[in-house]
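The complex appears here without one of its protein chains, the remainder shown in place.
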Amino acid sequence: MPALAVLLEVLNWTGAATFAASGALVASRKQMDPVGFVLIAATTAFGGGTVRDLLLGRPVAWLGTPGLVLLAALVALLVFFTAHRVERRFALLLWADAVGMALFAVLGAEAALAEGASPWAAILLGMMTATFGGALRDVICGELPLILRKEIYATAAAAGAALFVALTQAGLERGAAILAGMGLAFAIRAAALRWGWSLPAYKPRPGRDYPNHP
Amino acid sequence: MPALAVLLEVLNWTGAATFAASGALVASRKQMDPVGFVLIAATTAFGGGTVRDLLLGRPVAWLGTPGLVLLAALVALLVFFTAHRVERRFALLLWADAVGMALFAVLGAEAALAEGASPWAAILLGMMTATFGGALRDVICGELPLILRKEIYATAAAAGAALFVALTQAGLERGAAILAGMGLAFAIRAAALRWGWSLPAYKPRPGRDYPNHP
Partner (left out) sequence: MPALAVLLEVLNWTGAATFAASGALVASRKQMDPVGFVLIAATTAFGGGTVRDLLLGRPVAWLGTPGLVLLAALVALLVFFTAHRVERRFALLLWADAVGMALFAVLGAEAALAEGASPWAAILLGMMTATFGGALRDVICGELPLILRKEIYATAAAAGAALFVALTQAGLERGAAILAGMGLAFAIRAAALRWGWSLPAYKPRPGRDYPNHP
């Protein structure tokens, strides 16, 4: 069904571009050079899909798609040359990341279903596709991953993937299920950002440093 | 042989539960929310096995086992609600981690042998199964991995895996070899924790920060 294929392509390229932008914005926070911008952008854009494809045992998608890698590189360079004009780079980072997360949560689940995974595995793989690239970005740059911060993040990805899978299992047309799942994931994340929603954190007391930590 | 299969299942679920607890305890040190507890618990419990399965080129085990993932999530939530009652959370973390390490060192080697790996590769894969999940947990949370600290850790995992492989090659009944290997790994690690055993660390002088480190 060509219309669905076109939709998937458009969403995939959009997700890669927005995740690349979020990666480049983290690179700007770390004052990297253009190559660092490109590397972090590519890690963010393709890290989650790589893990999904490895777990599914299928060829890694971006290796065969030069245009997609080029797009991530161009977005990274665009951010390198224009980010100083943005007043609130951190807010932009969070919103670009939210769009990428919502798209990849559902695209990851869709790819898993298409590969014959169970609904359960599809939801997990969708959440991993949505979150792993950003987690890699943050770990490499020495930040605590967004996914582990007190805002609602992985929850939104899981909810979007789950809605998509449920609607697909219920027989809904796939394109509609994709858009509904993405809408839910983005809505939850956007509400969390907008109104500061978060889950209660564990409080009692923080850990001391590991004894003898070098 | 069903008895062996039952033993492997019981040990695998026990290892996943104890590693999940150690992950959740690190999450408590970082004051994460419940979702963070679950994610770190799952990373710790399934990270090592995932790497082993990818290196062996076989399907990743936990993707097809919803119950095991659910167990890790439940353990994480249990820790979230009860950890404040524990006086010495860090000690508990170390001991839970020690049990998971001992079990996964031998289970990893066993899975590798069952997949046709050489004895040498089985020992390496056992050590990696035992250590990689905890290393991921620590790197994601910004701690220096336990495995790299001055206490004896990877050594215990390698010794347990090696004893299991040697006894199996010598023709010992597999269940007995498994329990012997786990016992050795846990005994070495427990002795290191109890009596502060460690190998001599490199001393001369610490490195300076990388020049120009941003």
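Labels A and B are assigned to the chains in the order they are written; within every chain, residues are numbered from 1.
As a convention for this text, a contact is a pair of C-beta atoms (placed from the backbone, for glycine too) under 8 Å apart; a residue touches a chain by one contact, two chains touch by 3 or more.
Computed from a predicted structure; not experimentally measured.
Note on the undisplayed chain: of the listed residues B:4, B:114 or B:148, the one touching it is B:148. Residue A:60 is the one among A:60, A:74, A:166 or A:187 that touches the chain missing from this view.
Against the chain not displayed here, subunit A makes contact via residues 26-37, 39-40, 50, 54, 59-60, 63-64, 66, 69, 80, 83-84, 89-90, 139-144, 146, 149-150, 201, 206, 214.
Those residues of subunit B that touch the chain absent from the view are 30-32, 54-55, 57, 117-118, 120-121, 124-125, 135, 139, 142, 144-145, 147-150, 152-155, 198-204, 206-208, 210-214.
Assume only the chains that are shown with their structure count from here on.
If each chain is reduced to the centroid of its CA atoms, subunit A and subunit B end up 28 Å from each other.
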